[in-house]
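Apart from one protein chain that is not included, each protein chain of the complex appears where it belongs.
By written order: A, B, C, D and E. Residues from 1 in each chain.
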Amino acid sequence: MAQKKPEKLIDEKDVRLDGRGLKELRPMKIEVGVLGNADGSAYIEQGKNKILAAVYGPKEAHPKHLAIPDRALLRCRYHMAPFSVEERKSPAPSRREVELSKVIREALEPAVFVEYYPRTSIDTFVEVLQADGGTRCAAITVASLALADAGIPMRGLVAACAAGKVEGRLVLDLDDIEDKEGEADLPLAWMSHSNAITLLQMDGSLTLDEFGQAVNMAVEGCKQIHGLQKETLKAKYVAVKEEVEE
Amino acid sequence: MAQKKPEKLIDEKDVRLDGRGLKELRPMKIEVGVLGNADGSAYIEQGKNKILAAVYGPKEAHPKHLAIPDRALLRCRYHMAPFSVEERKSPAPSRREVELSKVIREALEPAVFVEYYPRTSIDTFVEVLQADGGTRCAAITVASLALADAGIPMRGLVAACAAGKVEGRLVLDLDDIEDKEGEADLPLAWMSHSNAITLLQMDGSLTLDEFGQAVNMAVEGCKQIHGLQKETLKAKYVAVKEEVEE
Amino acid sequence: MAQKKPEKLIDEKDVRLDGRGLKELRPMKIEVGVLGNADGSAYIEQGKNKILAAVYGPKEAHPKHLAIPDRALLRCRYHMAPFSVEERKSPAPSRREVELSKVIREALEPAVFVEYYPRTSIDTFVEVLQADGGTRCAAITVASLALADAGIPMRGLVAACAAGKVEGRLVLDLDDIEDKEGEADLPLAWMSHSNAITLLQMDGSLTLDEFGQAVNMAVEGCKQIHGLQKETLKAKYVAVKEEVEE
Amino acid sequence: MKYPIMIRVKQKQIAQLVSLGKRLDGRGLNDYRGIQLEVGVVGRAEGSARVRLGKTEVLVGTKIELGEPFPDVPNQGVLTVNAELVPLASPTFEPGPPREDAIELARVVDRGVRESKAIALEELCVEPGKKVFIVFVDVYVLNHDGNLIDASALAALAALLNTKMFNYEVKEGKIEVKPGYKPLSVKNYPIAVTFAQIDDKLVVDPWLEEEQVMDARITITTDKDGKICALQKGGYGYFTTQQVLEAAKIAKEKAEELRKLVVKG
Amino acid sequence: MKYPIMIRVKQKQIAQLVSLGKRLDGRGLNDYRGIQLEVGVVGRAEGSARVRLGKTEVLVGTKIELGEPFPDVPNQGVLTVNAELVPLASPTFEPGPPREDAIELARVVDRGVRESKAIALEELCVEPGKKVFIVFVDVYVLNHDGNLIDASALAALAALLNTKMFNYEVKEGKIEVKPGYKPLSVKNYPIAVTFAQIDDKLVVDPWLEEEQVMDARITITTDKDGKICALQKGGYGYFTTQQVLEAAKIAKEKAEELRKLVVKG
Partner (left out) sequence: MKYPIMIRVKQKQIAQLVSLGKRLDGRGLNDYRGIQLEVGVVGRAEGSARVRLGKTEVLVGTKIELGEPFPDVPNQGVLTVNAELVPLASPTFEPGPPREDAIELARVVDRGVRESKAIALEELCVEPGKKVFIVFVDVYVLNHDGNLIDASALAALAALLNTKMFNYEVKEGKIEVKPGYKPLSVKNYPIAVTFAQIDDKLVVDPWLEEEQVMDARITITTDKDGKICALQKGGYGYFTTQQVLEAAKIAKEKAEELRKLVVKG
């Protein structure tokens, strides 16, 4: 049932287990508008991660006492399917999921014009169907697209990606085994507006120098992902436009 | 602590373990108006089942947001006492109890003129004090009487009874051991108004033919129970009348 | 990890394990106004007990449906820190904590002019940081001071203290080991106004005679504690007055 | 906690009566309502009893199961008392986890049984530190018309006296069930007697209308030797020392009467 | 259960169509919506399947873990079905513990699998009374457009057929994992077919708009031999005996069609 740990995660030619270079992202696939009922939705595959996001709102905040007079209440739930991980996960939210829901919400909010919709709520639901390291970053990337798909006005898309340290080398976009066996993991979310870092966490051990490099490497990763996000949205609007004009 | 399974549940003369014939109901005892505080109440013994039902309402629905503008909200809780079964049952409601509460409610609602009492709630509480197979059916039979005892206007009484298959033969009103060791169990609730089947479930294995026979056998059982329900109510009203006229 | 039980809890000269006489209280230290945010607060050490109390209110009752038209709603939560006892205690409230919250609230309420603040709530929070027997009594003593510190008008301070029976002798203010190994424990709360007993519980075995003696002994203990309570409040007001007049 | 006008009127009326030594339902201040006791009413339970105290009705069932002892008393069985105020018993009871009142009720019943050493927990040890019998006492309130504590404590004692266990032998750490049953060994007979204080007077066995207007409540549990084994004050009022001592004396007497209903011979 | 005006208008319209043997989305009364089935979609799961039934979308994943058997069936593995109505699937689903609807959904799917003996639970026993395999079937509703039961039951069966277990040997009470996988042994193929009753007519595979106006619902699960193995009536209306028997006949036929989608050859 459990994975076996390989002897080396990176070979002498700086090639990682899955064949990637040190600064290379995992293969990604993004789709928007994938769910029927949600106001906005998106799907991402990043390596073996498979994650769905849906947005409902803006709508009247419920329960009412949560409504904010001058802005929308942005809510977020990050949740893992029981079969998304090696050992079945109970569907009840774990402490980890509660924390991630919070930091993901705080990573998205700087991008959203919440002041446009006072007294409403905007609910973002993220479901991790399969997990392979870096789910919180992929969750932010895909949730940001779901918000855009719902037509929520935003300052920009938020892209997210981790950098880290594995067997002494700094690498981009760690997968599950690199995350578990590596020396450090630094997930980061970024939006081009204001060059803003909207999520930043770190686990492990990094010198100040390494830390600076890792932050920059993660930002570069986010920029690539941001490009892919824009393409996906554009492609969808072109498709919609064509459909409308047909 | 545990019952021992006997070798045969039905002998060669079609006599069941407790001496009943194949189409015979277990001995039943019904009383209405048994509790002091409830607006309506009833008690049933069916074989070794001992079940109490109480009704509170119609009364203002609480919490208010549950109120329905054009009808009463019918609620139902089916609950087993910890000491009602072989192994002590935790008093917290199990998934089974949640499901049974739902199907019992849906078995009773077709009989109730819910439209007479908009914005109110009618709460039905069923407590199984001792369980011996077929509790959901006995619960419907007794809850229906408690509703009548509370003076809730109804299209008719709902009677319920299971048919099933045990050692290759179709039988009526299975007890605990027949249910557990038998091949199929088909609980059914019926009201004479519209000849309506208001609850129907099935576990086990039946051919289409057997299924048809079992449905008809259960309906016949319900008709007998319905007779007993009517007698009980009548006897009570006579008693009340006599008391009043004394 | 566990304490070892000594052979004798009281020696032949009626001296208890910690050197006290039979009718002697444990050393006590009381402070008021110890917390920054609370409207009133107090801290007590009684033997090895270390307990904090805070009062918030009177304030608008929340949720609103709890508000009482002609008086304040007095609430109380007695809670033990996980590290306050020998075996780590889960922070979720135990049944014991729920019961003690109730009896402590009922011990305090006779002293509070709840009718002065209709529709409000007065919330009393007690945190046991270290437990050594008699925490409910010390909790009442300290909560009563926190109420006074919050400026809540009161008929008087409530003092509390247990009496009990250990190795055949009646003793005052049992500590943890005397409580566990002794024959009876009788916690009692008292206020001088009306000479009122506002809390009374008992565990163990006492004849009627012993019971009468124990009640009187506990009341005497409360009177001593009441003296200490008054001194503490007075000292604080003098200190405040001096500060103001400087 | 809320005193609507209706209650205040009733309070006045009840208090006036009590000051004359009378009660709304005709009882004397120290009289119990009629008590009906039935045992063995639930065959699936190891023991059971139903008590009707006036219109208050309580059913108690016991179950005995194997389980682990508490680490600090490895050679003792476990006694667990739980109370459910099921919603069919009163319009004020709601479905959901036990609230404060249910927890207090269970704990007061528990203390009476535990502190009087009614159950010899050492005899319920099968394998020290590993396997003991757990005695579950489940109090089920079926109709609430006041004084749930006394009715529940009485039903609990009767149910324990009605409890039978299967015979067993321990062979190489495994339990072997043998034919027949034996009664659970009950060594003491704790009886709870509750008083309400109304207008500075004590009344025994308050019914619902009295509970709604009382200032405070006190329950005194005495054992077969007349010793007090548990006590609980409740409610927002207070008692004087004098009242407490008086209550204790009466409680002992009343308990003797009640005990005869449960313990024959 | 609330019928706002919008729903009543729709109800009338849908009922009129149904009385003419037609449906809003153009289907015949006994037609299913288009079904898409994909298996092995979640590699971390031991088995998985996604079913799209019109716009309804359900993902089922299975996990197999070691655990303890139930005491009353010590030599059988354990089957556990759970359903999550995750809030991304519908504006009416909310985060939190499973509500009534999710519990009923899980239990109906569970009964189909269990009663048809689709999983040979005896084969999942490793050490009687101590160690068995637990098969978790997690139903994950991703988009709710009606008839969650049939979609979930179909996906559950497909996921079980897709489930692989590692090979193992038991040596001295310890499990030794061996290379390779073997498929989970699935012996029967239960298929659930659900009808809505609208204005006294039965329609197969109700979509959301039909569910909102239906009087009652009946689900009949038949096994590979055409026997009925589970049945569930839902909703606030009722059925006549005639309707029930008619539904059973149709259910058997439709189940045979659907079974072919999952069970090849």
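For this structure, a couple of remarks:
As a working rule, contacts are C-beta pairs under 8 Å (C-beta built on N, C-alpha and C of every residue); 3 or more make two chains touch, one makes a residue touch a chain.
This is a predicted model, so every value here is computed, not measured.
For the chain that is not shown, the touched chains among those present are A, C, taking the whole complex. From the options C:Ile10, C:Ala53 or C:Ile122, the residue with contact to the chain not on display is C:Ala53. Residue C:Ala81 is the one among C:Leu22, C:Ala67 or C:Ala81 that touches the chain not shown.
Subunit A residues in contact with the hidden partner, per the touch definition given at the top, are 2, 68-70, 73, 95-96, 98-99, 101-103, 106, 109-110, 186, 191, 194-208, 211-212, 215-216, 219.
Summarising the interface, subunit C meets the missing chain with residues 1, 35-38, 41, 48, 50, 52-54, 56, 59, 77, 79, 81-88, 91-93, 123, 125, 127, 129-131.
Note that only the chains that are shown with their structure count from here on.
Counting hops only between chains that touch, subunit B reaches subunit C in a minimum of 2. Where contacts are defined as at the top, ignoring subunit D yields the following touching groups: A, B, E | C. Both subunit B and subunit E are touched by no common chain.
Each chain gets a centre from the mean of its Cα atoms; for subunit B and subunit D, those two points are 32 Å apart.
In terms of their C-alpha centroids, the spacing between subunit D and subunit E amounts to 48 Å. Annotation for subunit D: no residues touch two or more other chains. For subunit A, residues touching at least two other chains: there are none.
Judged by the touch criterion defined above, the protein chains link up one after another in an open path, with no loop closing it.
Touching pairs of chains, sorted by label, consist of A-E, B-D, B-E, C-D.
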